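Left out: one protein chain. Kept in place: all the others.
Labels for the chains are A and B, by order of writing; each one numbers its residues from 1.
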Amino acid sequence: MPDATGLELLARELGDAAIETVYFRERATIVVDPARIRAVLQTLRGKGYAFMASLHGVDHYPEEPRLGVIYELLDMSAVDRIAVKVRVPLEAPRVESVTADWPTADHQEREVYDMFGVVFEGHPDLRRILMPEDYEGHPQRRDFPIGGEPVIFTRDEAKWLEARE
Amino acid sequence: MEVKREPIRRREGSSLSAGTVPVDAELLRVRRLNAPQLLRGGDLQGPNQPAHLEGTELERYVEERMLTTTLDKAVAWARSNSFFPLGFGLACCAMEQFHTAGARMDIARFGFEAFRASPRQADLIILAGRVSIKMAPIIRRLYDQMLEPKWAISMGACCSSMGVFNNYALVPADKFMPIDVHVPGCPPRPEALMHGILKLRKLVQDDPDMGWRERYGAVGTEERPEDA
Partner (left out) sequence: MTPTESPPTLSEYRQREQSIAPVENLIERSGGETSEELLTLNFGPHHPATHGVLRLLVTLQGEVVRDLKPIIGYVHTGIEKTAEDKAYWKVIPIVERMDYLSYYFNAMAYCGAVETLAEVQVPKRAQYLRVIHLELNRIASHLIWLGTSVLDLGATSIFLYCLRERELILDLFEMSSGARMHTRYFQVGGVIEDIPTGFAAKLREFLKIMPKRADEYGAILNANEIVLQRLRGTCPLDAQTLLSLGVTGPLLRAAGNPWDLRKATPYSSYDDFAFKIPVGTVGDNYDRYAVRLAEIYESVKIIEQALDGLPEGPYITEDRKVALPPRHELATSMEALIHHFKLVTEGFRVPPGEVYNPIESPRGELACYVRSDGSSKPARVHMRDPSFVNLQALSHMTRGSYIADLIATTAMLDPILGGIDR
């Protein structure tokens, strides 16, 4: 990981695209403006972070902006990792897709769309990937109920039979 | 059960090497007819015992016994000893299913090693693993494609109930298809799966296990709504 100073220098290079930097437990994260994510990733690629290890989503409920997408980048020659984060609100969950530059983002962006509802503009094939195609709702959001079957005990049997009628 | 071993009685003047000894056929016939009585601890000397029947009476006795062993029982015996499982593994339980087919817990000793690839040729579907909502209609279609008679074993906690994951993505197999035997475990050991398959075999042979209450004399321990 770049150390704290390196992280600050990097953020300064990115200019006003970088909103915030976080250096936590020796891991570096840059929070970036969602409109400029593609350019930021290209800049970082130029600096050596040429491998995208992971693209995943977070739901920061109840903090706003709620939905976050995290891009984990890896520099194999310098053995360095950096995380780039964008945060979008629920009303306008649109982020530009980086699949054209990073082909590994294909399925991973579909998964973030499926689980969180973040729409990646420019993605070649944005469909649900894990849930059935006609599923409604985005399960990984924190206000989505966990679902499941209730455990039925025989002492409650009368109540369940009643509820059925 | 104590097994009494008696030397085979030999005719006078015969050689002592086994295999070429002419055994007394009548003695063998008597023994075969007496065997059920012996096993049930019955009385061999009574008037209706087959040892004393001769000729046509003996033939009628044997005929009656043959008819009660009906064709159904024979067919059930054949079916139960030659399940063709459908090779169908979903998740972690499939790994233990492989081990059931492996060399230590050999499913082939019972005759069930012919895992068929096509549902039309299989009669036992072992649902090994968690059933997600996307997979459920497909499993139902597979089950419908199987020909009668067919049985289903739900292996593992995830398809029998919801298992470890009680959430939006899973469905217990009971909700969309009839299951004959549920095998609990996460994942069940190969021995446990084998126990489940053998229970199914007993069920097919028309001798189903009535459950643990009968075995332990625990009738009367059920939870009933009026007792709550």
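Everything below uses one rule, namely that contacts are C-beta pairs under 8 Å (C-beta built on N, C-alpha and C of every residue); 3 or more make two chains touch, one makes a residue touch a chain.
Keep in mind it's a predicted model, so treat the numbers as computed, not measured.
Colleague: Where the complex has a chain not shown, which of A:Ala4, A:Ala35, A:Met76 or A:Ala92 is the residue touching it?
Modeller: From the options A:Ala4, A:Ala35, A:Met76 or A:Ala92, the contact with the absent chain belongs to A:Met76.
Colleague: Which of these, B:Ala76, B:Leu90, B:Met177 or B:Val204, touches the one chain of the complex that we don't see?
Modeller: B:Leu90
Colleague: By the contact criterion defined above, which parts of chain A meet the unshown chain? Give residue numbers in ascending order.
Modeller: Against the left-out chain, chain A lists 22, 24-25, 27, 29, 50-54, 56-59, 70, 72, 76, 79, 81, 83, 102-104, 106-108, 111, 115, 128-132, 139-140, 142, 144, 146-147.
Colleague: Could you pull out which residues of chain B are in touch with the chain that's been left out?
Modeller: Within chain B, the residues that touch the unshown chain are 87-92, 94-96, 98-99, 101-104, 117, 119, 129-130, 132, 134-135, 138, 142, 158, 164-170, 186-187, 189.
Keep in mind that, in the parts below, only the chains that are shown with their structure count from here on.
Colleague: List the centre-to-centre spacing of chain A and chain B in whole Å, with centres computed as mean CA coordinates.
Modeller: Centre separation, chain A to chain B: 52 Å.
Colleague: Provide the residue numbers of chain B that touch chain A in the complex, in ascending order.
Modeller: Contacts found on chain B: 133-134, 161-162, 165-170, 172, 222-225, 227-228.
Colleague: Any idea which chain A residues touch chain B in the complex?
Modeller: 131-132, 139, 144-149, 153-155, 157-158
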